[in-house]
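So that we are looking at the same thing, I have put the structure below in structure tokens.
In this view, the complex is presented without one of its protein chains, the others remaining in place.
Labels run A and B following the written order; every chain starts at residue 1.
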Amino acid sequence: MAYQGYTTFSAEQDGGVLTVTFDFGPVNVQGQEMLEDLMGLAMRLERDRSVKVVVFQSANPEIWVCHYDTNLLKDMSADAVSRSEAKLLDLQAVLERISKLPQATIAKLEGVARGGGHEFALACDMRFAARGKFKFMQMEVGMGILPCGGGASRMARQTGLGRALEIILSARDFTADEAQAYGTINKALDPEEIGEYVDNLAKRIAAFPAESINACKQAVYESIDKPIDEALKAEAYWLYQATSKTPAIKRFQIADEKGLEYDLDNQRNWNDLVMKVQEIN
Amino acid sequence: MAYQGYTTFSAEQDGGVLTVTFDFGPVNVQGQEMLEDLMGLAMRLERDRSVKVVVFQSANPEIWVCHYDTNLLKDMSADAVSRSEAKLLDLQAVLERISKLPQATIAKLEGVARGGGHEFALACDMRFAARGKFKFMQMEVGMGILPCGGGASRMARQTGLGRALEIILSARDFTADEAQAYGTINKALDPEEIGEYVDNLAKRIAAFPAESINACKQAVYESIDKPIDEALKAEAYWLYQATSKTPAIKRFQIADEKGLEYDLDNQRNWNDLVMKVQEIN
Partner (left out) sequence: MAYQGYTTFSAEQDGGVLTVTFDFGPVNVQGQEMLEDLMGLAMRLERDRSVKVVVFQSANPEIWVCHYDTNLLKDMSADAVSRSEAKLLDLQAVLERISKLPQATIAKLEGVARGGGHEFALACDMRFAARGKFKFMQMEVGMGILPCGGGASRMARQTGLGRALEIILSARDFTADEAQAYGTINKALDPEEIGEYVDNLAKRIAAFPAESINACKQAVYESIDKPIDEALKAEAYWLYQATSKTPAIKRFQIADEKGLEYDLDNQRNWNDLVMKVQEIN
């Protein structure tokens, strides 16, 4: 499947990893063009089990995705809507679709991400950021609105309620180290190490079965949207979704035949064992 | 609107910031008087859009709010109630009303806060604490009860489940640094810096439109009480609540006319840009 013809990014597949590189104008603005590209990308990825991990990065040395195109906001309605009338906004719909892709998604943040740019990062499964290069801000409160690309909804799912409120109400830049301390990113890394770190993680995940990756993702996302008794049932549901499509049983049989597991020496080395099982298949 | 006539605190408005200073008896006990004062304060604040940020502090050099008045607990019922009979307790009702105020609320913790005192801090949007001066404890398990001013309900919304359980089951003092590590406060600060830090944050937020502050708050609180699809719809609902009352569109138009946004130089300086847009209005 060719990942070509995009206006705001290029996409290159290497094995099971698709790297998407934003490169659009001076600041990678998140406008109509980018939303269309992302929606097109999501439609392809939903049907493509050859891609197992998507890494989003930027060609711009300073900016990852700057923010939503304010030109799209200038004809925004000034009428209140009722609760029942409220529908998903375009940006919300695109980012929610990205969030639930069957692939594992990684935001590799080597530049600033503000407003809708940062909300896009929040819609990815994981976020890694380069110290000194990454900053994020939700400036919406100062513009008379709120983070409405899922930012208000997703922030406290990463960090505690108090820190989510501070981020969204203070409308200031947060550094990579602050983001790590608050938990909005997985980890802050030095600029010279982030490339290899994300590469290794992406390749590791890409070695695993596509159906398991999807089942893991969907179960984790469902887990926090449901009470524990329903979350556990969802977990069981996703187990059988995975095993009905992936030779999991064979993996366990082979692991067992090889005596990989019940030996103390082997227990010391699961980091490699889990990769060896992939070679077997 | 005059914020006067309270028994347990004084309140002073400076621009959009209202500073509430607890000063009641030797230990700032949270009794009938304080609950009445807080309910009265909440009723005024709900109608007052001139106040955008409320800072809660204490005049007592050692104690913020000590704990709930145990005299109010001595005639507590010893009868179990059924699930359907359970109604909000007085302290729960007052603190939930404080929690959902349209203003941003900050607990400036320069003394100890235990039991209901700490539960009051948890009902604020943000918490900053002075090292060496702040400690918190939920001692209820040792008194034969549980934290029932919203403490059992709100603790895990700030920190993980395991740490919430440890705090509530161990009934011991936690320091400012421990609170920061566990995420029950936003940040621990040195005693000589907390004043300026909170002042700057309060003034920054107070520069933003009242309707956006409220919309941000309510959307974030709703976000963790709802599955993501409903949270996103609430976010959209709050967007139009804000834009129907605040000239957000004008802000974007002006920002655009001034070329504030799409220039790389400007992108470097959003911390100030967001304040400049406030001057325009």
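The rule is simple: contacts are C-beta pairs under 8 Å (C-beta built on N, C-alpha and C of every residue); 3 or more make two chains touch, one makes a residue touch a chain.
All values reported here derive from a predicted model rather than from experimental measurement.
Visitor: In the full complex, which of B:168, B:219, B:232 or B:248 touches the chain missing from this view?
Guide: B:168
Visitor: Just one of B:11, B:34, B:51 or B:66 touches the chain that is missing; which is it?
Guide: B:66
Visitor: Considering the complete complex, identify which of B:16, B:150 or B:209 is in touch with the unshown chain.
Guide: Missing-chain contact among the listed residues: B:150.
Visitor: If the hidden chain were put back, which of A:18, A:51 or A:255 would touch it?
Guide: Checking the options A:18, A:51 or A:255, the one contacting the hidden chain is A:255.
Visitor: Tell me where the left-out chain touches subunit A, residue by residue.
Guide: Where subunit A meets the chain not shown: residues 104, 125-127, 154, 157-159, 183-186, 201, 204-205, 207-209, 211-213, 215-217, 219-221, 223-224, 227-229, 231-249, 251-253, 255-256, 261-264, 267-268, 270-271, 273-275, 277-278.
Visitor: Applying the definition given at the start, please give the residues of subunit B touching the unseen chain.
Guide: Touch with the absent chain occurs at residues 25-27, 29, 62-63, 66-67, 70-71, 73-83, 86-89, 92, 96, 99, 112, 114, 137, 139-148, 150, 152-157, 159-166, 168-173, 183, 221, 225-226.
Simple rule for what comes next: only the chains that are shown with their structure count from here on.
Visitor: Between subunit A and subunit B, what is the gap in Å from one C-alpha centre to the other?
Guide: 30
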